[in-house]
Structure formats: C-alpha cells, structure tokens
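Every protein chain except one is present and positioned as in the full complex.
Right after this comes chain A.
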Amino acid sequence: MAFDFYKESYAGSVKEITLGKGDKAVTVGGETSYPFYLFEGEMPNKPRIAMEIWDMAPEDWPEAALAPFKDVVSDPAAWAKKCVDEFGADMVVLQLKSTDPNGNNASADDATATVKKVLGAIDVPLIIWGTANIEKDEETLKKISEECQGENLILGPVEDKNHKGIGASAMGFGHSLISSSPIDVNLAKQVNILLENLGMPMDRIIVDPTTGGLGYGMEYSYSVMERLRMAAMAQGDDKLQFPMINNLGNEVWKCKEAKQTADEAPTLGDPEKRGILMEATGAVTYLMAGSDVLIMRHPESVRMVKAFIDLLSD
C-alpha cells in the first residue's frame, strides 16, 4: 500500500492577540493548524513563556524554586526586573497572592501600588493574576485597571460571575482579559460570549482553561484544551478561537514531589532538577495540547522549554 498522509482540513484558525504595548509587546496565537503540526498549517507566533512573581514573599516554595530569586522575593519590582534582565522573560505575571481573603487579604489599593511599582521596573507585558476569589478579584482588578489606564495589562482570571465589572473596566481603561472557566468547553465558550456581549473587543482576550498540575489533574486540562482547539479549528467555532494560557508553575511547584528533599525521597533524584523537570515536562504536555502562554517559575525550566519550542518550530 502506498503511503498517503491524511491531512486535516481546518475550518478555522486561532486569533492573533497582542499583549502589552510598545516595542516589547508580544503577539501570540494565529495558529492555522493544531499545535506544532507545521506540516499542514502555520504557527506564526511561537508559544511564549511568562515568568511568575508574587506580590509577597512566598513561604512554601521549595528551595530549588526560591534559590534564583532569594535576593528579590520581598521586592516585586526587583523580582520582575530580575526575570526580565537576567532570565530574559518575554512577559511577567504578578500573582496577587497577598489579596487572598483566606490569607493576608491585602487591599485593592495595596495591590495597585505593587502593580505600579512592577510596571515601573519592566517594559515587557505584565499579566496580573488574582486569587480566583470572585468578589475580591473583581474589586482588586477593577481598581488596578482604573489606576493603570492604557497600560494594556492582561487581567484575570475573569469568570462568568465577575466578567461584568472587570470587563467593563478593562474596556474603558485599555487592558486585555483572561477569560477563565473550570475545564469545560461550554463554560469556556459562555464566558467568551458574555464578554463579547458586554462589548469587550475580541482581540483582547486570552483563554484560561484551568490548569491541573503534573500528576494532579493535568489530564483533564489537557483534554479540554484539545477539545477547545478542535472546536475552534476543525468545527470553526469563532467563540473559541482564542490563544490559551496556563498558570503552570504555581500548580507544579506546590505539589509534594516538587518539595521533597533528597533524604525524604531518595529515588526521586536531585531535588532541584526534579522540580525543574517536572515543570518542564508539564510545560511540554501543555504545549502539545495547544498552550500559547505558559506561566512558569524556574529560570532553568523556562530556558529548557524555550529551547524545546525552538526545536519544534524552527
């Protein structure tokens, strides 16, 4: 039998979205094929990695993740700058951990002040990630949006329940949004539609399908991302043709195996490398499912995953 390469015929493509502003703005999306299937379409923009920083010194990071940032963890602006200057971050994600009502419950004003400091320290796109508490995120992200007019911040996660407040504010003050839903194609579509109905420009949306950690629910996220891409591309559903973002580092580094010492887990190998490879392997898996922006923590896993992306796309 002769060999016939069955090629997919796509009915749609992913929108190109530009994040941030100025020279360092980053464009993602634009795929006309499934992830890295360059034999039947294009990926005009390589997937990008955004490095995460916290708005408070983390208490439970394993030594491996903390080590590269030890000198800057209590100064988000310096931390962000280090990510960009030293580790070549394309984008920075500020995780608003301090605002968690079940934790420090820092105020929207405090969070805004931190955002401004970080904005002053870097020129790459800045993503602001709330605590997934619907009311608190609405309050905080609205405030940030208002006070940082025109910066084209990327604000999220925005869910059905708080899309109105955050959406209206982002529209008014010139920011992009992360449309977020818990691992479900219909819910993802619904939030996008809600935002569209609100009048949010569709070229300022990126989708967060919800990210499970490696070995901790990743398979659900993986499959929903594949299904989202199939709906967008094979079925041409224009309500789902958005780039996707995965808040990965946060999930991987909190799991037990990323934290165990060599004494606690002798067969798990070198603790530093283990965490790095767990994060990088998770990243590869998410890339194969269609991730356009990966939020990652360790400079070494970031470096490796960038190299992997180059291998697959150049």
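Assume a contact is a pair of C-beta atoms (placed from the backbone, for glycine too) under 8 Å apart; a residue touches a chain by one contact, two chains touch by 3 or more; residues count from 1.
Criterion: contacts and distances are computed from a predicted model.
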Report summary line: Omitted chain per UniProt, picking from "Putative ABC transport system ATP-binding protein", "Iron ABC transporter permease", "RNA polymerase sigma-70 factor, ECF subfamily" or "Acetyl-CoA decarbonylase/synthase complex, subunit gamma", is "Acetyl-CoA decarbonylase/synthase complex, subunit gamma"
Report summary line: Given A:170, A:214, A:233 or A:248, the correct residue touching the omitted chain is A:214
Query raised in the report: When the complex is taken as a whole, what residues of chain A touch the one chain not shown?
Result: 1-6, 36-39, 102, 182, 214-220, 222-223, 226-227, 230, 254, 256-257, 259, 265-271, 273-274, 276-278, 280-282, 284-285, 288-289, 304-305, 307-308, 311-314
